[in-house]
Each structure stands twice: as C-alpha cells, then as structure tokens.
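Left out: one protein chain. Kept in place: all the others.
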Amino acid sequence: MQTLISGYRTTLSNILSNKQTFLLSVATITIAISILGLFLLLFFNLNGLLSSWNREEQVIVYLDDDISSSQKENLEDIFSNNQQVESTIEVSRETAWAEFQSNVSDNLKPLLSLEFNPLPASYKIRFRSSDNRLSHIREFSKILETQQGVESIEYGEEWISRFEKFMVFSKIFLFAIGGLLSLGLILIISNTIRLSIYSRQDEIELMLLIGATPRFVKIPFLLEGMIQGLAGSVLALFIIGGVHYYLKSKFQSSIDAMGMDFQFIAEPFLFGLIGLSVLVGFMASYISTFQFLYLLNKK
Amino acid sequence: MQTLISGYRTTLSNILSNKQTFLLSVATITIAISILGLFLLLFFNLNGLLSSWNREEQVIVYLDDDISSSQKENLEDIFSNNQQVESTIEVSRETAWAEFQSNVSDNLKPLLSLEFNPLPASYKIRFRSSDNRLSHIREFSKILETQQGVESIEYGEEWISRFEKFMVFSKIFLFAIGGLLSLGLILIISNTIRLSIYSRQDEIELMLLIGATPRFVKIPFLLEGMIQGLAGSVLALFIIGGVHYYLKSKFQSSIDAMGMDFQFIAEPFLFGLIGLSVLVGFMASYISTFQFLYLLNKK
Amino acid sequence: MIQVFNVVKMYDGSNPVLDNISLEISKGEFVFLTGPSGAGKTTILKILFGWESFETGQVLVQGINVGKLTHRNVYTLRRSMGFVFQDYKLLPNKTVFENVSFAQEVIGHDQKKIRFKTWEALKNVGLTPKKDAYPAYLSGGEQQRIAIARAMVNSPAIILADEPTGNLDPDIAIEILKLFEELNQKGSTIIFATHSQEIMKAGNHRVINLNRGKVVSS
Partner (left out) sequence: MIQVFNVVKMYDGSNPVLDNISLEISKGEFVFLTGPSGAGKTTILKILFGWESFETGQVLVQGINVGKLTHRNVYTLRRSMGFVFQDYKLLPNKTVFENVSFAQEVIGHDQKKIRFKTWEALKNVGLTPKKDAYPAYLSGGEQQRIAIARAMVNSPAIILADEPTGNLDPDIAIEILKLFEELNQKGSTIIFATHSQEIMKAGNHRVINLNRGKVVSS
C-alpha cells in the first residue's frame, strides 16, 4: 500500500518531468483508439443498415381460393411453431387486388379491365436473420408446399441469396479488418509505450542503484502506462463522439430516408475500448520494465 | 553530394547503433501501413461489388405499337447523344412477351391465356454511375416522355433512390473513415519517429558542437526516417498480400457466386502507399530535427 | 564490516581487472582508495555495492554475503550504503532538490522527513541557492556536489565515494572531505577513491593503493 501511494506520487512527477514523450504517447493512443472506435461506429451502423433491409418479407405463401379455415389454422400453427419466423402478415384476395391496381405499371394497364380478380390471398412471412436463413427458408418452403390449401410459394431466391452473400462477405470483411485493426493498434500502442520507456533506462538503473525494490521501480511505470491508456482512450471517445455528432447533423436527413437512425457505439463497447486501452498500457509497460530489469540483472 | 554520401554512411551506423528503437519504429510503420492497405483492399472490393450492382438497367422506355422508324431513329439519337447513357438494349414486343411468359409468377398464370400480346416493345437503358444520376434520370425521363412514339417510361425510382443513397452512405463512410484512418496513421507514424529521435537529442547537440553543419545533422535523420518509411511500407505490402491471398483462397468460391473477383489494391495505390510512408518518414524526421535545432539555438 | 577475500574479476574473460584482491575495512574506518586510471578502483566499489559480479572469492559487507545476493534482495544491501558515482548519475528531468529527495522516496521515507533531510544535505554541500535548478544548468562542480548530497542524505552506514572531488577546487574539496570526516565521526564507514595527493595528505587516513588490479600497499 505504502509502495502504491508513493508509486502514485512518483508517477505524477515522472509524467511532469517527461511531458513531451508522455504527450506523444497519449496522442498516439488517442489516435489508435479513435480509429478503432470509428471502425466500431461504422460496424454498428452498417449492421443497422443491413438489419433494416432484413425487415422485408422474404417468403409469400399464396393460398387456394377455396382454402378451409382449418387448413388456415394449420398453416398458422406451422408459422407460429417455427422458431425462425419473425412475423406473418395475412393479405386477403381483395387487398391483393387493390394493391395490384394501385401499383400496376402502365404497360399492364390492360389487365385492369379484367372482370375477375386473378389474385390469390397470401401470407407474407418475415424470418429472423441467422447465418443459415436461406437454407432454412428453402426447407420451410418445401414443407409449406405440401400443405393443403397452399397454391404456391414465392420467394426471391436470387435476391435473398445475393443479399445473404453480401452479408457474409461484409461480415468476413468487417471481422477480418476489425480483428487486424485491433491487433495492429494494440501493437502500435505497446510499441509507443515501449519507445517512451526506452528513453528512461538510465532512470530505471539509477532507481535500482539507490536501493529501490524492483516492485517500487515497476509500479510508477505500470501506473504511467495505465494513465496513458486511460487518457488516450477517453480523449478518443470525445473525438469519436464529435465525429458521430458531425456526421449525424450533416447526413441524418439522407439517412432518415433510408428508414434508419445513426447509432452510437453501444455502451459495453465504449467501456470495452477504455478497458482495452488501459490493459494495453499496463501490459506494454509491464513487458518493457520487465525486460529492462532482466537485462540489467544479466549484465 | 559529399554530404549526402557521408550522410548515408552516418545513417547506416546510426541505425546499427540504435537497432532497437529503429526496429520498433519500423514495426509501428509496418502495422500502420498494413491497416491502411487492408482498408484500401476493402474499399476496392466493396467498390467492385457496388459497381457490379450498377450493371443493371435503370430505365425502360416503352414504345407505341405503331411507332415509325424515323421516330425510333430520333430516340436512338437522343440516347447516343446523351453523355450519361452507358448502353441501350432494344426489346421487341415478341421478346418481351416470351420473357414475360417464362418469368410469370404462378398467381398471374391466368394471364397467359390471353389471346393478344399486351406488352409493348421497349428500350432498356443503363446509365453511367455518377453522383447526380438519379436527378439526371428524372430529367431525361421527362424529355423522353414528350417524344413521339413513346408510350410510357418506367424506372424503379424507389429502388434506384435507395441504392443511390446506399452508395452515397457507403461513400461518405468509406471516405470519412479512410480519411481519418490515413490522417490518424500518418500522425502515429510521425509520433513514433519523433519519439525515436527524441532519444537522440544528445547526439544532435554533440554533432553541432563538434562542427557539423545543420544540414549534415539533418541529412542522416531524414534518410533514416525515409528508410523507416520505406522498410515499413514494403513489409506492410507483404502482409497485405498475404492477407489477400489467404482471403482469396478461403472465400473465392463464395465470392465467385456473386459474380465478382477478389481484387488486389490497384498498382498506383500500392506505389502511393510506399510513397506516402516514405514522405511521412521524411516529414516527421524533418519536423523533429528542425524543432531540436530551433530549440538548441534559442537556448 | 567489509571483508574481501581473494576476489578475481574479469570483464572479457582474459585480463583480470581485479587480480586476487583481499581487503579488510573495519566499522567506522575512513580509507582512501587510490591508484592510476584503470587500476580497478571503481570496479571494487561496484562489487561492494552488489553492482558487479565477480568470478571467484568472497565478499562480506555488514555480514551480508554479497556474492549470494540476487537482484530481488540486493536493495537491502544498497539501502545501508551511499554511493557517489564517478559520473554523478543525476536525473536530467529532475531539479536539484528532487534529485536528492528522490533517493529517499525510493526507499520509502515519509514526505516531511524527506524535505527536512534534503534541505540539510543541500546546505552541507553549499547548494541551497540552486535547489530548483536542473542539473544541465549547473557547473561541473555543482553537479558533483549534488551527487555527494544524494549519497549522504540517508546517513548510510557505509559511504562509497568514487572520486567525489575530481571537479572541485581545492578549497571546496577540503570542505567536502571534512563533511565526509564528520559523517565518519558519527559512525559511517567511508571508502574514498581519489587521485588527489592533496586530499590524501589533508585527510591523513589509511590509503589503499591499487595498481593493475592488485593491492600495492595498504
């Protein structure tokens, strides 16, 4: 405890007497964590965008015109028992015809003069997003096709599969880039802290010579590394917040039109960033001081 | 020239006598440039993906059944005179009907029994991608509508506008993140080089004291910064190449299905990365040495 | 207090820097250590301080077997000693006052005591007016006196002074010598490495004369 308190005091005076290298390290950490944070921001918003696209119906089940109500109940049971179905909307023949009439393109106008309603009633089904959604939809469609009262099944296989692939592609890329980015920035932060400790070898040596315990030598450096990590990440959060605010105020309108909101990084990730940064500061200092002490002792 | 040669020799011996800080700086640059490069890789491939989506037709011009050939020529002139039109495909009434028959969904099957062909001939037009494509398409459609022989115009306004917005959104994000990333990593690289020069203040001071010209002092540091930048960026390119090769061999099949190829960073950008890194190395060294010389002189 | 038996020290495996040295210094003694440049004076002081290893032999300091100390517990030895380094080893980023008080912080003294003792030590070497200056802004002799103040400030049982008056003018050098003698009177054992005949004459203590790693006279 005594060591911690005086270690704390020593840390402060160390920082004050090596202002410039301390500030350079903090600046580097700030930048590195900002980059990570902006990437997270991108990740969250792309994710939001992708999942807003997910809101659309993926399967339409067309019904026989003479479907019985027990057959209908049977179908609805099947829908509600399936874990992956998110929602179903029932569309009656009349609604379908009305919708068709209002949406029909000019060149199909002649159809409007038909005296009968050629359109069937239907269920529009939306599925939860999951990795194997497409194959699940295929299987589920096969089951539905065999049910009585079902005329036909329509699902935009091509569009769904393209979309799913895009999702997979994006996820691979986001995770790969995100992983490499985190790893890279962590390495950068620890390199920076090590460089800043390198310039203090003499100090470490002197402390040991005038009777400091190895722990007393390490603690101020560890604390300093953690303070650098903390300061850097907190500054970074302000920067990320600023960028978010700017983008939001500038582009919210065009984003609105896409039916989504500009999201900020989720709270656990914010604290995760700070924690990560402090941890990296600690580890880098620990490894560097450990290395010095080891080298000094070998000498 | 003499200064350059001996500066070169001094640089080498400097690097050898400060191996560890040199390597730490190079490692940091390698990581930073790798991150930038991976981002470029992402950018190029997303761009490829987006532009493959761009290949689809955006406007369909339906023709009167009794259009004259001079009216047709007039239309084709309009198309070919418009800078933004990328290609046009003519679809005859027969082709349209055949396409419709093969594509029609089950619930519209009753239409197939019609005795007449309700579909008009058409032109499918594809536009070059540009920022104001949507508004251009709107204007162009208005012009076409007034032409004789044109029955109606169809364009998927909603889909196009959503897609355009997605493009805009992606571009803003890619550019914003890319810009901040570049800026951030450049700052990190220069901070690192400055930290590594900081530990050599005594050396700079001594050189000046024993009669070196300011230029002689600067040159080895500038060369060293450039070598760090060069070494770091070349190593980074190997890393990026490795990641690209890995992703390609692992995911090419699923990417193939999307009708696109895994692209590598275009050559000019590769050289751009190296050049940027060398330039940053140079600038950082220049600023740091300049700063020291300035401080020394003030003292 | 200090016993050195048949110590051999080689840096590069060939020429011994200390060649079978034996010494005995009793508690409360004041000895001069002298000899030409490169004779091994600094090396022997470093060995007593647990700062250099040695090939063969035994070193006992205050009953501690120095050869057996590891880096984890060598601080126990060093806390009972003050070392005036030949190259001062001042921290350039700390002021004079901080440099001296740092030596006490490191071994965990409390803040009030530190201020008082630092002040005292600076007064002894005549540097109170410079207490807020950084080492780079001091003359060579002033820097040397900070190094002396730092070694004395904890009133250690043993003081190893490596050429502590090399950069001082004769008057101040004699004053510093007197300071060491006062501490010696109060019980500290002192080993004072020096080249200066004048200092050795003024001190009139036992002189250990090294040459090429051997004790020539003692």
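Letters A, B and C mark the chains in the order given here, with residues in each chain numbered from 1 onward.
We take it that a contact is a pair of C-beta atoms (placed from the backbone, for glycine too) under 8 Å apart; a residue touches a chain by one contact, two chains touch by 3 or more.
All figures in this text were calculated on a predicted structure; none of them were measured in a lab.
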Which displayed chains the unshown chain touches: B, C
Contacting the left-out chain in the complete assembly, out of C:His71, C:Lys131 or C:His195: C:His195
Identified contact with the non-displayed chain, of B:Ser13, B:Ser92, B:Ser135 or B:Gln148: B:Ser13
Where the unshown chain meets subunit B, residue by residue: 2-3, 6, 9-10, 13, 17-18, 202-203, 206-214, 216, 293, 296-297
Interface with the undisplayed chain - residues on subunit C: 11, 34-38, 41-42, 86-87, 137, 139-143, 145, 162-163, 166-173, 195-198
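Quick note on the criterion: only the chains that are shown with their structure count from here on.
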Other chains in touch with both subunit A and subunit B: none
Chain closest to the middle, measuring from C-alpha centroids that were averaged per chain: A
Subunit B and subunit C: spacing of chain centres that average the CA atoms, whole Å: 66
Shared interface positions of subunit A, touching two or more other chains: none
